[in-house]
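Only a single protein chain was left out; the remaining protein chains are all shown in position.
Letters A and B name the chains as they come in the text, with residue numbers starting at 1 for each one.
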Amino acid sequence: MQIIKTDVAIIGAGGSGLRAAIEIAENYPQLNVALISKVYPMRSHTVAAEGGAAGVVQDSDSLDQHFDDTVSGGDWLCEQDVVQYFVENAAKQLTQLEHWGCPWSRKADGNINVRAFGGMKKERTWFAADKSGFHILHTLFQTSLKHPKITRFDEHFCLDLVVEDNKIQGVVILDIAEGEAKLIQAKSVIMATGGAGRVYTYNTNGGIVTGDGMSLAYRHGVALRDMEFIQYHPTGLPGSGILMTEGCRGEGGVLINKNGYRYLQDYGLGPETPLGQPKNKHMELGPRDKISQCFWQEQQKGNVITGDRGDVVYLDLRHLGKAKINERLPFIRELAKAYVGVDPVHEPIPVRPTVHYTMGGIATDAKTATSLTGLYAIGECASVGLHGANRLGSNSLSELAVFGQLAGQQAAEYAQQTEHQATQPLQEKAQKIIARTEALLNSNGSEKMADIRQEMGDCMEEGVGIYRIQASMQKTIDTLAELKVRYQHIKINDKSSVFNTEFLYAIELGYLLDTAEAIAHSAIARQESRGSHQRIDEFNTRNDVHFLKHSLAYYQADKAPIIKYSDVTITRSQPAERVYGAASETKEK
Amino acid sequence: MSTQATHAQQAVVDKVIEIEILRYRPEQDEKPFPQGFEIPYHPDMSILEALQYIKDHLDSSVSFRWSCRMAICGSCGLMVNNIPKLGCKAFLRDYYPQKVTLEALANFPIERDLVVVMDDFIKKLEEIKPYIIPERDEKCLSEGTYQQTPEQMEKYAKFSMCINCGLCYSACPQYGLDKSFTGPAALALLARYNRDSRDAGSAERMKIVNQEQGVWSCTFVGYCSVVCPKGVDPAAAIQLLKVESSKDYLIGMFKPD
Partner (left out) sequence: MSKRKPYRREMNNDWWLKNIFYSKYMIREGSSIFITLYSLILAWGVFRLSQGEEAFNAWLSALQHPVSIVFHLLVLLIALYHTITWFSLAPKAVDLYIKGKPLDGKLIVAGHYITFTIVTIFCLIVIML
């Protein structure tokens, strides 16, 4: 077994992992960084983000407004000190990306342009047409190439964390091409593996978004926080779930039902705004949780369109005209044409809500440190406390820049004060991990992986979807427990070493099942409705007395997780009613 | 990397399409061989989804890379009927009822099945200094962003759209014949930075451009731009760099040492 000593190991080379790596390379040049990713960095799912990144730049805007939008958008489940740090640093970190070459869309005078986004009171979303994530990721990857202290381990799959003396001391990774494991001995580790959207059947996520980091930390006793909060993006393509950015609505796109009616006005988001004149926090610029819920309501009323690819409503961009669509939303046009055969210049796009984002994740403090000494977590796999019960669109791309930088700094500071421990005990641990992995490879059961995966995705949609009730959540929990048992008996046909993707899918399925379990159990325990966790049984309202709290799911091997709660940090915004549309204006007065 | 819901349920049962994959399993095979599969045909189904169907239901050992399935991550490049394509952006409806043949991207060594060895391609991207080299010191964050007008952006915008899928390398016979050629995507990326108003690193990068294996290995076949799924037009980037390189040469002739 190859043993590689480094100072900081980063697992995941998407936006946040790369940002952290560059932070360390630039400001702690004496430290070595191992940047580990199961794919080449530019394949990471940051690449698929479209709309943009929030950061206050306009004179009419303020940090307080960004703070208020984020906290109310998160239904007061945000850590307010974290939100404060975030809004103060967002524009600065987006500027940093600009200095590194990110081609943000500009105004005619050469300054940064910003667009409107859901739940945001002012235009503050920096964008690079509708490929913001793509440009951020490529900018960061290319900038990372400047730094020889960053050693990349591309296409290396993380098998487990090595914990000794209650500290993280390294990770065991599998070289996918070789089929051989390596021990990376590190003083600190940053988890930056992204979300877990693939636990659901219909999602906007890439195939690699399988909750690896969440599950790894969770299995080592770190809590997964607020996992019940799953964001459905209101506008995914039917069938595939491919994302149609919120930027479509930010630019003036509207949602209509089968009668051509802008139904959002019936659900507290009105009054109807004139076509082509989007108004912040009104109608189509409401928050994602609410707009996705409106779809479900319309579906109940029979107002949706039933097509070959299932029930849809229409996202209508036609009034924007060809020139604006080509300038601001060229990728959307390309995607709609290719995947549903619709040119948005001439026809409305069929859309439906699809799973998009996990608000929860590995619990960290305000400075990205987890409860496991030496382990930090950032980005979608982490719950630093920014998004609360519902994330506002465009806050997560800024999050990866702000907290990627912070985690880099924190992990570097920690590594500087720490010495490498003896390698021998770590090596023994690593051998055990490898033995366990080989046992999985050699499993010769009869259960088909594809079936387990499909049943998991379907039961998650069923039980912990847009609206939830006790009975169906319980059913999901039971199904997941059964699937975990069946997972013990899966069949892996391919026993080879070189680029064995069947084996990787099997490990990922294990990660997915654990993450799914944390989601379902956190959901059933939250006996209230808040943000994206909406129940239509007796717990259909928010209950601040009992549940103004973060949920914490703790892993129990072969048993249901234990759910605990922790307090929410509230600095200056006391919980209030969460209102959009006309009501938000009344409230302000 | 788990596969998504397949079209198995939706497929029109009586229609099938034949997919032939050039298999290569290094631990078992001396050389690649074709293997045929019959799968249920659905017009919406992409080549990638066809592969997922095969892996989930017919032969779990078939290996391929994929992730986003929306033509932006650049993972799933392969040869479809001998033409480089993204698997997620090529659809069965464009081939049915004919057989579809799939092969790993040309001009790259085959690691296994449809997976190629990308090392040389990645190395080339790394070598062309694809990052802003500022004029003097790095600009301070408190000074705010650089000014860059939409016109200035337009100069490099197209060349910044590359998703690193490698299709252009597999379309380039010059790269096929001589692997030392820097190649289309890397040169387009180089042009992207040279043409960015924030960058002052042109002189450094022109050393790479001017080499024999820089732009001058290109004979302007132009197929790279045809197969590019993102409209990057690497052939144009290279021709523009040839103009720059010629200027460098001429100036060099008249400049005293």
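Definition applied: a residue touches a chain if its C-beta (ideal position, glycine included) is under 8 Å from a C-beta of that chain, and two chains touch if they have at least 3 such contacts.
Keep in mind that this is a model prediction, so the values were computed, not measured.
K.L.:
Wait, the hidden chain, what does it touch out of the ones we have here?
P.N.:
A, B
K.L.:
In the complete assembly, which of B:Tyr24, B:Trp66 or B:Phe121 touches the absent chain?
P.N.:
B:Tyr24
K.L.:
If the missing chain were put back, which residues of subunit A would it touch?
P.N.:
177-180, 496-498
K.L.:
On subunit B, what residues meet the omitted chain?
P.N.:
24, 26-27, 31-32, 82-83, 106-107, 109-111, 117, 149-151, 154-155, 173, 176-177, 219-223, 225-226, 233, 235-236, 239-240, 242-243
In this text, only the chains that are shown with their structure count from here on.
K.L.:
Let me have the rounded angstrom distance from the C-alpha centre of subunit A over to the C-alpha centre of subunit B, please.
P.N.:
From the centre of subunit A to the centre of subunit B is 27 Å.
K.L.:
Enumerate the contact residues on subunit B facing subunit A in the complex.
P.N.:
Touch list, subunit B to subunit A: 1-6, 10, 25-28, 44, 55-57, 60-61, 63-75, 89, 111-113, 115, 117-118, 122, 125-126, 129-132, 134, 138-139, 141, 144-150, 152-153, 156-157, 160-164, 189, 193, 196, 198-199.
K.L.:
In their complex, what parts of subunit A are in touch with subunit B?
P.N.:
Touching subunit B: residues 38-40, 42-45, 47-48, 92, 95-96, 98-101, 103-104, 106-112, 131, 134-135, 138, 142-143, 145-146, 154, 177, 198, 201-202, 206-208, 210, 239-243, 308-309, 331, 334-335, 338-339, 449-450, 453-454, 457, 492-494, 496-502, 504-505, 508-509, 512 of subunit A.
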